[in-house]
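Take this structure first; my questions come after.
Shown here: the complex without one of its protein chains, the others still in place.
We call the chains A, B and C, going by the order they appear; numbering starts again at 1 in every chain.
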Amino acid sequence: MPRPETRMVTLSIDGREVTAPENVMLVDGAKYGDVEIPVFCYEPKLGAPVGACRMCLVEIEGIPKLQTACSTPVKDGMVVHTQTARVHAAQEAIVEFLLINHPLDCPVCDKGGECPLQDISFGWGGGRSRFIEPKRHFQKPLALSPLIAIDRERCILCYRCVRFSQEIAEDYQLVLQERAAHTFVATFDGHPYVAPFSGNIIELCPVGALTSQPYRFRARPWDIEGSGSVCTLCPAQCNVNFTVRDERVLRVLARDHAEVDDGWLCDKGRFAYQAVHVDERITRPMIRDGGELRPVSWERALEHAASALGRAQARVGAIAGGETTNEEGFLLQRLVREVLLSNDVDSRAGGSLSLDLHRALGAPAAQATVSDLEFADAVLVLDCEPVDDAPILDLRIRKGVRRRRVELAVATSRPSSLDPNARLRVRFAPGCAEAFLLALEAAIGTAAGEPRREEVARLAQAAGADAGAVHALADLLTTSGDDVVVLWGERVTGGERGEYAGRALLNVAGRLGLRDRDGAGLLCVPAGTNGRGLAEAGVLPNAGPGLSEVEEAGRDAAGIAAAVAAGDLVALYLLHTDPLRDLPNRGAWEAALDRASLVVAHAAFLTEGIRAHADVVFPAESYAEKEGTVTHPDGRLQRLRPAIGHQGETRAEWQVLAELARRLGRDLGVHTGPMATDQLVAAVPFYAGITLDELGGKGLRWPAREAASAFPAPATAGPFELEPPAPAPAPNGRLRLGTFRSIWAAPEVEVSPALKFLHPRQRAELSPADAQRLKLFPGDRVTVGSDGHSVSAIVALRDGAPEGTVFLETAIPEDSASLLEGPLVEVRKA
Amino acid sequence: MPWNPGDDVISVQRGPRPGGAGGAYRAFGETLRGLKTTFARVLEGPITIQYPEEKVPVYPRFRGRHRLHRFEDTGLEKCVGCSLCAAACPADCIRVVAAENTPELRVSAGERYAAVYEINLSRCIFCGYCEVACPFDAITMGNDYEMSDYNRSDLIFTKEMLLAEPFDRAPLRAEGE
Amino acid sequence: MTQLILFKDIDEPGLATLEVYQRRGGYEGMRKALGMSRDQLIAELEASGLRGRGGAGFSMGKKASFIPKGTMDKYLVCNADESEPGTFKDRELMQKCPHMLIEGMIIAAYAVGANRAFIYIRGEYELQAQILERALEEARGQGYIGEDILGSGHSMTLWLHRGAGAYICGEETALLDSLEGKRGNPRLKPPFPANQGLFQGPTLINNVETLATVPHIIRMGGEEYAKLGTPGSTGTKLVSVSGNVRNPGNFEIELGTPAREIIYGLAGGPHEGREVKFWFPGGSSSPVLLPKDLDLPYDFDSMAKAGSMLGSGAIIVIDDANSVVDVALKTAKFYRHESCGKCTPCREGTNWTVRMLERIDSGEATPMDLDIMASVQEQIIGNCLCVLGDAMAMPVGSMIAKFREEFEAHIEAARERNDALTTAVAPPEALIQGAVA
Partner (left out) sequence: MTIDPIDPRRVPRFDHGSRVPGWDEAVDLTKDPAEVPDPATTPVPDDLRAAIEAHIAKYPERRSATVPALREVQERYGWCTPEGIEQAACVLRLTPAYLISVATFYDMLETRPVGRNTIYVCTNISCSLCGADELYTTVRDEVGDDPEFNVRSFECLGACDIAPMASVNGTYVGPISLDEVPTLVQQVRDGAEPLPDKQLARRRSVDPNAASRS
């Protein structure tokens, strides 16, 4: 779908000639001429204007009645007056009406000082009220959720929060009740408003009616400073603005970036900042001493780590977690490869892919951008759940469907929250993306006239999917338009057969002609925040910086675990990761960590693996303290800037890595953060020439730069000849195991006082049919087990869940599904 | 141009020669004039104020050390921790950290109260803007002017100090004085 | 004597059944219309000069001609949410002659090419809804509604949608929202329903009486119909007369009949010994008129010229036994209750007005409050999203303007009464934030 072109029109506002883009609303158009028109209910991010507050009334020549500037698009030759007596009278009237029942308790209101109602009352109000009746007073503040307080006295019923809930997040939990002067904002029957994006209504509220519980009374606008950075809690990498007072982060606000987050934040991004300042955070280096981790000086910790690593030499394996920046990843692989002379460094959770496949999947020509999701003709969500994996993309997809009628198809194992918006839903057995993609490719072939119907049927059956649905999906993708974006989860290329699934995906992409097309392409949701950046910085066993060839490929994460358990490797270096939490196959990792003679970890929290197994723990920086760059899944390099000083004795990680290298006898030549960036840029050919200044506040997509031509071309980008995979196992009385990682499964959520209540507990999602067969009811406690391992869970029925499959969560401290090895498990009543 | 020294000569007028009656007058005249006032007041006695035993009274609107107030009936603090004084302060010497009243611990009448209220008097310029900014008349400028101390940090007045009655009050001038 | 069109056979027993209706010439207009082209039909409607009978008085033919041609989903909605105080004409039509409405809708749907039609009837009309449901069943049975109606190639569905009690849903865009299953909040215009209405499709919305007139226009011919009434207000109109009259009810009149003839002639005038004090010419949202305006011809333009409006044709007569303050308060309370709460001036303005009027009534006001109240009405008029705010502000404003002395006297009297009651301690009801009436 081509993006609308902007044409400029000229109009007159208050006698000034103003040139503004066509079809923008007058409120926005007026800004081009430095004319401000006051608004309350208008917020372009919320979609079509509603014209409810009537604050923006202006006079337009030729129209007898005053018009709302928020809903009148600018037209060529329009003559607008915003300063006539009539307009002033109307504006004063509206302000007077709005203040009738407003308590004017600005001194105790959190919004005071940054409140549009205050500003507009001063700027456009009459300065007096003739209302002498008693104002209404209610109990306040009232809880709307554990995160949000509502003060109904202050509410001016501008509809913003309700519109957000209904039209942006589409959770429809927050509504208006009653009507006329009795209208109020509420939820159903006293249920709290808990949803992944609920916090945005705080920022939207133009008065102090909705306030943040954690920020309540913490600071006033003149006490604070803002500091722009990037949230690194998930791959969506939303742009944020930290509110800092006295060197503490007190609040996180969205920093609008149309190409990344569209101005929204999820609740994890908005409230997990509390984890920066909790007592649980590690702020001093620690060494295991007599079985216990004890705080020690940096000198001792560094010396201990350096000497032990020196002894281990090449028998060290290193894993970088998702929150690692490009610079840290780059220095880590230098430390491992150049100093320790080991090849065993990895950042991928799901197993390694061939270098060629990395290059083919990451090729700039095949990349889609985030905003392509909104303007595409069709979007296929493949084996990922945006709301859990990269929440803000969920809102973007909804926006595309709602506003631009993008055809959405969801092909996942687990029912998705996008299902109700999708034109088409296809389910396949967990882990069978490869067979599904082969079936889809064959179905696209059928749609193009090839006689492959039987093949589709056979492959669909192998994938545990419905052949008819696969055909329908192929039809949808081929007929809805040329711009197709495939949003795929890294899960697709996970596991032993990930390589083949990746090739199958490339085949589908080739069939759909996604390569070399603006507005179409693949967009991967990596498992870790900076998955893409780490791969490009060379934190892969088989690739150096810039996806270059390495002389000798090392072991991948699973290989490292096996090698440590077997004694081939003796030391583990964990940067921002706890393998028990973040990596699959917990059993293997427990064995490995038990056997390792040295585990060095950079960690912010004592999660189970660190607490039980780390020998040296360096305090990890939080994202509010970090300096460096991360790469967005669509190739945008973004810059992290420190908002606060290092907490406690925390040191910058690049500094620690460089110091370790120095103690091991090698100077990496990095003395400041930007020097690390310079080294990275020099080492990655397709980043060539990027400077921190160029990245600025909005980042930069490298695939759109000229240097992208230096991206190493894959030997072949398909089509590949692929053998049909083994069919999905038949449940035969047992159930297939599907896993997922919830948005709330993060140590930051567990320690944030405000978010704690959300941290997930294991539950077994079943279809009603399976539950009936197993005689299970919602709320029953069950054990789910396979091969001697088992986890305990609570039964939760889900109507859309496919029959024969049970879904369990990973990345949680207890009863994580990563303990179980599928593909089949038994569910028994506990 | 040739230099002509005559053009640069200035004539200086000299005073009268010293000595004689005129000389004596010039030496003591002004002194005597001063002494005239002295002798004229001799009968009134000394008017020196024996500070610190005695204190100079101040005008009622004198801006001295700040005071925080409570409601007389309920004993609740008037300050709600709105921090407007801090915003108004040109010397940036006020720091307020607010907290929320709970049913168990109710400190002020509004929803919030000042958990921390500090004025750094070593920076204060006694302009009185804080008093003007306060929407609840919780802070006023008092009359005390004795604030010297041995330690800078002792000049940071906390909420308790500001709420407490001063030990010695500076006397006020009487009406019309 | 007026030529009756809509009420010709109104009391015929069994007129609500298809059989009797057809015996009386029903569905002939439809048959004729299905033989005509769509452009011809719209031309007929425009020629008839029929103006909408719901309140706004916009030309029906013109409205129909705005509906774009094309194959998109188009909708026809009948606004049977008759809730303007004083109006009850549609009720009688639907109750006694439902097929006339259905026939009109089939013709209108055919004319604009709408395939889905709805009758939005107010929830309180239980009996009328039942009768309409039955009539719709009969019409479906006859093939008048359904696929390929009488071989014309035109297909349509027609469903009855019952509201649930909200005056604002009589506003056309609020009605559309309500019909879409939302809260009945008016929408911002433009876009107008003719372009983006129900389910974002082009939509024609008309009042019951307007649509019921359509078959007659087709039967008679537009030119012929236009001969009735006055040039600017053609045809006959159902007028609901209520209030302090001896014979309240619906009357069919030719537009342009003097108001005095309607009130005194048809409705019997005020009761023994009473005089008309003032009257609403077009429902409670029209500015009030005085007895001196009684001789005006009752049509759209004359009423507008007199500073009021014909509206839905509901005349409410108030005699001299009633206080204007009571009527103003009643009116304002109604609109406060019925405001949807979406836009500020209406939501807050109606509330404020009621509270001021309550103060006036309880003797807590001063004449200055009248100025404030008059200015609040001005602040509402023209600044609202829809016309509901204006609908309160205009009559209340006109009452203050025309009966200022009475308001002042009322304030004075109430104050004296209060002063006499020195023992009164409890706060007056008016000071407590409004209750749901």
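We take it that contacts are C-beta pairs under 8 Å (C-beta built on N, C-alpha and C of every residue); 3 or more make two chains touch, one makes a residue touch a chain.
The structure presented is a predicted model; accordingly, all values stated were derived computationally and were not measured.
K.L.:
For the full complex, which residue in A:142, A:726 or A:830 touches the chain that was left out?
P.N.:
Spelled out, the listed residue whose C-beta touches the missing chain is A:142.
K.L.:
Using the touch definition up top, pick the residue from C:44, C:92 or C:138 that touches the left-out chain.
P.N.:
C:92
K.L.:
Among the options A:61, A:76, A:114 or A:178, which residue touches the chain absent from this view?
P.N.:
Residue touching the absent chain, from the options given: A:178.
K.L.:
Which residue numbers on subunit C touch the omitted chain?
P.N.:
Residues in contact with the chain left out: 1-2, 4, 7-12, 73, 82-88, 90-92, 95-96, 116, 122-127, 157, 159, 161-167, 178-184, 199, 240, 242-244, 247-252, 266, 280, 284, 314, 316, 318, 322, 326-327, 330-331, 334, 337-338, 340, 431-437.
K.L.:
Hey, which subunit A residues sit against the chain that's not shown?
P.N.:
134, 136-139, 142-146, 152, 166, 171-179, 182, 184, 186-195, 420, 757, 767-768, 771, 778, 797-799
One rule holds in what follows: only the chains that are shown with their structure count from here on.
K.L.:
Roughly how far is subunit A from subunit B, centre to centre by C-alpha average, rounded to an integer in Å?
P.N.:
58
K.L.:
Across the complex, what residues on subunit B touch subunit A?
P.N.:
It comes out as residues 80-84, 86-87, 96, 98-100, 110-112, 135-136.
K.L.:
Of all residues in subunit A, which touch subunit C in the complex?
P.N.:
49-55, 57, 65-66, 68, 71, 89-90, 93-94, 96-98, 100-101, 130-131, 133-134, 136, 156-157, 159, 176, 178-183
K.L.:
Applying the document's contact rule, which stretches of subunit A touch subunit B when the two form their complex?
P.N.:
That would be residues 105-108, 112-113, 140-141, 216-218, 220, 222-223 of subunit A.
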